[in-house]
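All protein chains of the complex are present and in place, except for one that has been dropped.
Letters are used for the chains, namely A and B, taken in the order the chains are written, and counting of residues starts over at 1 for each.
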Amino acid sequence: MKQSILVITISRIMLPFVFLYGFYIILHGDLSPGGGFQGGAILATGFLLTYFIDDERRVDLNRLMRREKLLFLAILLTGSLSLITRGEPFTNFLSPDFPVEIRRIFFLLLNVLLSLKVALGLTAIVETFLEEGQG
Amino acid sequence: MSRRFVAILVPFGLMILFVRFAQLIPELTTPQFTNAKDYIMERGYAETGAKNLVSAIYLDYRLFDSLFEAGILLITVVGIVFMAKSDEDVY
Partner (left out) sequence: MKLSLLLIFLLFCIGFYGLCVGKTVIKSVFNLIIAQTALLLLFFQLAYTPNASPPILDHGTTGLWVDPYPQALMITTIVIGASITSLALMFSIKIYHHYGTLTWKKFMHKD
């Protein structure tokens, strides 16, 4: 497939801003509109832009899926850590006695993990369809 | 032809349920039916520590839902990759 030089140049300029916006959405997930799922979708969109730059680029699917399974285990552990620290499952693992700025660590951790998992999953779906179309 | 008949009939059967549900709508938006909304507006920030209350719901009150929602995406990806890979072995 022949690529236009305009599309390649504009994609190269746009790529860091898309990632920056995605990380902004993720890290401000509990202060402003946004969150883990939405930011992960934006990161996956930024990954799609790299196919406009170089369409010969390939990712190893097995490595992607292994990382996604590990991230899912990490999310489950983070969610159920409160069973040990507070005695009730599936809530914040820092008790309400802490100030709000410290309890925000839980939201940051879970948002980052969820967004990376969603981004890897959507990337794997797109990559599978691309291989299916070309193979 | 029967499929086309069913395709017109079933939405109108659903519409009876829908109209019955729509009669409840003025009560849904008046203040006496907003217990959950008032609760989370008053105490959501103190209990969870998130200013974005949507985030407070899906990361604290309904965290069990969100965890296995991520699991659904994982199972979908595994299924899609399995279907794509098993094709090359057969053909």
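Descriptive notes on the structure:
Simple rule for what comes next: a residue touches a chain if its C-beta (ideal position, glycine included) is under 8 Å from a C-beta of that chain, and two chains touch if they have at least 3 such contacts.
Note that this is a predicted model, so its numbers are computed, not measured.
Against the chain not shown here, chain B presents residues 3-4, 6-8, 10-11, 14-15, 18, 22, 25, 28-29, 34, 36-37, 40-41, 45, 51-54, 56-58, 62, 65-66, 69, 72-73, 76, 79-80, 83-84, 87, 91.
Counting over the whole complex, chain A has residues 31-33, 35, 37, 118, 122, 125, 128-129, 132 touching the chain that is not drawn.
Note that in this section only the chains that are shown with their structure count from here on.
Rounded to a whole number, the gap between the C-alpha centres of chain A and chain B is 21 angstrom. Listing the residues of chain B that touch chain A in their complex gives 45-52, 54-56, 58-60, 63-64, 66-67, 70-71, 73-74, 76-78, 80-81, 84, 87-88.
Of all residues in chain A, those touching chain B in their complex are 29-36, 61, 65, 68-69, 72, 75-76, 79, 90-92, 96, 100, 103-104, 106-107, 110-111, 114, 117-118, 121, 124-125, 128, 131-132, 135.
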